[in-house]
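Removed from the display is one protein chain of the complex; every other protein chain stays in position.
Our next item is chain A:
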């Protein structure tokens, strides 16, 4: 809501010419969600400060949006927009300082063209990544950065710091560049949903950053954060249910792809935490993945120093290959992927004509939408499209549509089911759907000690992670109950001490208890 720009230029009041705002006047600019005002708390020859204050009317903010985009979540009403330096402030700034941002100044052209001493202050900058990230993004642009975290609530010291940072930037920077940088980086640092900005404005922001962004060392993070969150617009029903359950929506988001922060190479990190695979199209996994990985690990320099793990290829690729290998070996032709997520395995299956019928099931409507997009469902040739089916289903409800397949794949699925509900999953899959083969992969908890920065389980949605013995015990129980045989296979580097990172069980219908 507040941004101050100061200069010690002589005379400092030339700032008024550069900003095209007179130091002795209070100027108002109507915005669709409130009023922006520019005034000067100080205007001396040695130091001059312009303040941009945006008064956001939260009621108007909501009412100004059409009924067609109903963000029926309380977060729309009680939020930090009236106080924080968010994308609203960035948009207002771009509007109010339009001419300055373009670098035009008829009366002081030489000042507009070159660097001048500037001091920019933002008392409450939402900054996911903390002061560290603010420094990382502004320092390469020539700023001396002072960033301090704001505590969440002094009454509850145990809650720690808030996501806000009190930010001051000092440096010799061209004013137009400074404004453009803020314009792009404020929402990047904020990195929450852009539901208060129309989506076309997001596009405008991207264009504004293009010129200087190319040279920025963190350009991929910057672009990813812009693009990555746009799908959130469609999640209102889910958000609503999260809220009435007193849950944070992000904590409930479906695990689409996951890999723990690893010790090793960037490649091992390639799919980072959950959100990577949720990126909009256009971001390939490679260029966004490594940044997400380092971010998740909370340490920037690990990638170089750490010893490389045995495999340079991401674990989820190895896992897919292992599953595809088993399916080929079994001669399966009709395969159902139970918990297909964003459809990576489905894509591989469709590329192989021997799989005549490929079905993806997920409980998350969002995951299915991502899968449809990843697989380019709307543009898929008819012959291929005929082999594929995608639908919403849950593994705790029996479902006729699950029946009749040669093989079912549950890749990294069981660990997302609460232990008391596993019995239902077993009956639904092994008891009722009864495919000829079932392939189950799950993390090997013993291997977790090999992930240096892992604290707890590999994903926040994991309800458990099994040791090899626990997995075998579970599989043996399933075999006894439902009449399957099972064999076990390692996936990834099979560590002599702790075993492989992923364990895989291949069940075959018929016969008694498991053998090895």
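What we mean here is this: a residue touches a chain if its C-beta (ideal position, glycine included) is under 8 Å from a C-beta of that chain, and two chains touch if they have at least 3 such contacts; residues count from 1.
As a working rule, contacts and distances are computed from a predicted model.
Not shown: a single chain whose UniProt protein name, out of "SUF system NifU family Fe-S cluster assembly protein", "Polynucleotide kinase-phosphatase", "ABC transporter permease" or "U32 family peptidase", is "Polynucleotide kinase-phosphatase".
In the complete assembly, the contact with the undisplayed chain comes from A:398, out of A:8, A:384 or A:398. Of the listed residues A:141, A:318, A:363 or A:476, the one in contact with the hidden chain in the full complex is A:363. The chain omitted from view is touched by exactly one of A:12, A:84, A:189 or A:445, namely A:84.
By the touch rule set out above, chain A reaches the unshown chain at residues 1-2, 4, 24-26, 37, 39-43, 51, 53, 55, 57-59, 70, 72-80, 82-84, 123-124, 126, 150-153, 155-156, 158-159, 162-164, 166, 236-238, 240-248, 250-252, 254, 363-365, 392-401, 416, 418, 420-421, 423-424, 427-428, 431-432, 461.
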